[in-house]
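Notes for the one structure printed next.
Complex shown without one protein chain; remaining protein chains in place.
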Amino acid sequence: MSPRDASPFIRRDGPALEEVETYARLERTWATPPGLWGWLSSVDHKQVGRRYIVTAFVFFLLAGLLALAMRMQLAGPEQTLLTPDRYNQIFTMHGTTMMFLFAVPVMEAFAIYLVPLMVGTRAIAFPRLNAFSYWVYLAGGVMLWVAFILNVGPDVGWFSYVPLAGPQFSPGKRTDFWAQMITFTEVAALAVAVEIIVTVFKQRAPGMSLNRIPLFVWGQLVTSFMVVFAMPAVMVSSSMLIMDRLIGTHFFNPAEGGDALLWQHLFWFFGHPEVYIIFLPATGFVSSILPTFARRPIFGYTALVLALVATGFLGFGLWVHHMFVTGLPHLGNSFYTAASMAIAVPSGIQIFCWLATLWDGRPRFATPLLFVIGFIVIFVLGGLSGIMLASVPIDSQVHDTYFVVAHFHYVLIGGAVFPLFGAVYYWFPKFTGRMLSERAGAWNFGLFFVGFNLAFFPMHILGLIGMPRRVYSYPAGLGWDDLNLLATAGATILAAGVLVFLGNVWHSLKYGLVADDNPWGAATLEWATTSPPPSFNFVHIPVVTGSNPLWEEPDGLPVVGGLRVDQRELLLTSVVDAEPEVREPSPEPSIWPLLSATAVTILFIGSIFTPWAVVWGSIPLAVGLIGWFWPKSAPDTPEPVID
Amino acid sequence: MSSPCRRSVSLAVLAVLALAACDREEREPRGAPVGESGPQAIAQGSLYAGEPSPPDPRRQEYEGNAYHLAQGKQLYVWFNCNGCHSNGGGDIGPPLMDDTWIYGDSLENIFATIVQGRPNGMPSFRNKIPETQIWEIAAYVRSMSGQTPTAASPGRNDSLNAKPAEQRAPKAEPKQSNPGGPQVEGRQ
Partner (left out) sequence: MTARLAAPSPSPAGRGRDPCAALGEAKLRLPPAQALLARKAWEGEGKVFPRNLALTLPLCGPLPLPPGAGEGAAPWRRAALALCPLALSACQGIQSALDPAGHQSGRIAGLWWLFLAVLAAIYALVLVLLLIAAFRSRRRRSLPPGPAFRPEEPTERRLTRGLTAWAVGTAAIVLTLTGFSYAVDRDILALGHRAELTIEVTAKQWWWQVKYDDPVPNRSFETANEIRLPVGVPVRVVLKSQDVIHSFWVPNLHGKTDLIPGRVNETVIVADREGRYRGQCAEFCGFQHANMALDVVAMPREQFDAWRESQLAPASAPSDDRSREGQRVFLTSACVMCHTVRGTTAASRVGPDLTHVAARPSLAAGTLPYSKGNLAGWIADPQRIKPGSQMPVVDLSADQLQSVLAYLDGLK
């Protein structure tokens, strides 16, 4: 019997089934149904990841517009473009949106899209949870922005210090919307973290032992663990805040035994790891882009992994450096100085490894590499000013001034947004099948780099000569005028850079060069499939023989077969050595994640207004979850690998 | 990245919220324009010739506004209202959190009571407190018995709290007030 005749009875991929036939059947099994219903019920990690990326960029643009509004207000002394009330809402929304609705979600978005491709599996773990997390994130972000448009935007800063954010000094519902937005986004982030951890630990392609995992995946893995340990702290504190405000608890009321500083401890126990939650994935971008364009395997793989893990641990030990001026005991402060200084060592090691890779490579200056070089130039400066902030005496002068504003923009824009733009240029062909224009890319980089430095470098000096942050206006004659004007000019150039980027994306989506599978000649698995990848990612699960699979196997990767083509099935492997263990079914598309997310949204928004929302809102939520987990008739248990 | 259906739903929600939220969350530190003195339409009796006068527009501006209510709460302490009325439970002065209103329960009535003073101890604060602040205090006084929207009423204070915050105060339906004077037994 020839393979063709037997094909209707063959249910697994392998030599018995022709490539074209395998492809068609996998497509039938894994494709998301067409139409609105299909769109709403999709569980494809690439679709969800794309939605996440686009949504996060929309929030980035909105928050950027707010930043421009602030810079206009501060361009000169005593400007009256914005009232203090509006300004306070704007800077709060800018910080909140950038941190909670852009930076963390966009890094997760890249993980959702890329990690399954990079580890060589057909789908992310818990794909329905993934869809659910996107809807929850979208609902939280839309809620916050609708509130802002209705003049109910939070106005107490992105870290909402009590008592200013408490019931007495922040009347109305503004802060409650902020606190619930935290709950929304952290539920979403925790869901994604769990998916990433499981995907990385259990779904790697055979042969991808721990020491062969791409650095991007390592970065996302460490980040996900940090999310799991950090986010609960902020969810607890935002829930405590909303309880103080809504039902009169006294967590932060000193008169009844509460403590205003408790908020700061809980918030920064999350807030400092948050910085690394944003930064570590960005180091993953850098470690992916650099070897490709330096055309050399990354130098110091082990050192980089150890640095990531060390940063992950140390990141939890230095939250108090945000509180050096609150009057905590000096001995304690000294400990946190040491911890904050110590984190310079792993960061320094990373910088060295990247420089060494570039040093020993033969770099090709495409746009992604430009952004990585911009990243090194800017991030190192931000890191060095961070060393200043780690010193208690210096921090006592520059804390809460524009020096800090400059520092964290150097660290976050330099350390995360530059690599992110590089990543977009790098993976755009994989996402869309088209290349972004290199020429526009160079302009984008140039404007962005120059504008950024013009906008933020003067702020270092402004802080040192006394300008506190979060002021809606400042008096003339303190020597702040010219530097502020310069910063505003820089912000405008920065905005022009973003416009070029948008134009580039728009134009390239329509007219860009069609990309082949591996346009940059990169080494990791996501380039082993088509651009854009099919719904099932890989026709056959690849087998990995080294850290740079596509470079080490230039003639094509070895593959394994044996996964079902008529049902969604994944290959699970062992945690350390990635030995095949079992075949695991993967869920079909479902509308229940969207319905459950809607129920969660009703519950969360309702509980801004009445505690009873938690009781009544749990009913639709229970319905949603029951529907989601209703037992299926299809076999749903893992099966052993057939040898 | 939003489907048409979702967008229209959110637009509808937005429209509904817009009506409720804008007034509640406005922070207008200046209050009503200065220069107009005295409420024009204080009801002193329950009989009207023709149609009753419409309520003062400031009722909406102050009563449904979280900022003004919070300011009123602060001024209530700063100007020592609690010296006589305590936290609303009453002491030398009558309680403010129950359902009995000797001189009327409307915002305009309370405003007039504060401005003009009342027999048996309530001093007149005419010219002592700017009008905007009196409106704020009057609105806060109404929040003590749950007369103001819950979403706008103040939450607990950062101090010792002897009673639930105004936003959780049970709503006391005002009894028929007796604008003529203190004829209710035991109320002086």
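Each chain gets a letter, A and B, in the order it is written, and its residues are counted from 1.
The rule we apply is simple: a contact is a pair of C-beta atoms (placed from the backbone, for glycine too) under 8 Å apart; a residue touches a chain by one contact, two chains touch by 3 or more.
Keep in mind that what you see is a predicted model, and the values were worked out from it rather than measured.
Within the whole complex, touches from the chain that is not shown fall on A, B. For the options A:247, A:349 or A:602, the residue in contact with the chain missing from this view is A:349. Considering the whole complex, the residue from A:163, A:248, A:315 or A:490 that touches the absent chain is A:163.
One of A:32, A:209, A:239 or A:391 touches the chain omitted from the figure, and that residue is A:391.
Checked against the hidden chain, the listed residues A:18, A:360, A:516 or A:579 yield one contact partner: A:360. Although one chain is not drawn, its touching partners on chain A can still be listed: residues 76-78, 80, 83-85, 88, 156-157, 161, 163-164, 168-169, 254-255, 259-261, 292, 295-297, 299-300, 303, 325-327, 330, 334, 337-338, 341-342, 344-345, 348-349, 351-353, 355-356, 358-363, 365, 373, 376-377, 380-381, 384-385, 387-388, 390-401, 461, 464-466, 468-479, 481-483, 521-523, 548, 551-552, 554.
Although one chain is not displayed, its contacts with chain B can still be listed: residues 27, 29-31, 34-35, 37, 78-79, 127-133, 158.
Going forward, only the chains that are shown with their structure count from here on.
Interface residues of chain A, counted against chain B in their complex, comprise 36, 39-40, 51, 54-55, 58, 85, 138, 142, 146-147, 149-152, 163, 166-169, 171-174, 244-248, 250, 252-256, 609-610. If you check the complex, the residues on chain B that touch chain A are 1-3, 5, 10, 13-14, 17-18, 21-22, 24-27, 66-67, 69-70, 150-152, 154-161, 164-165, 167-168.
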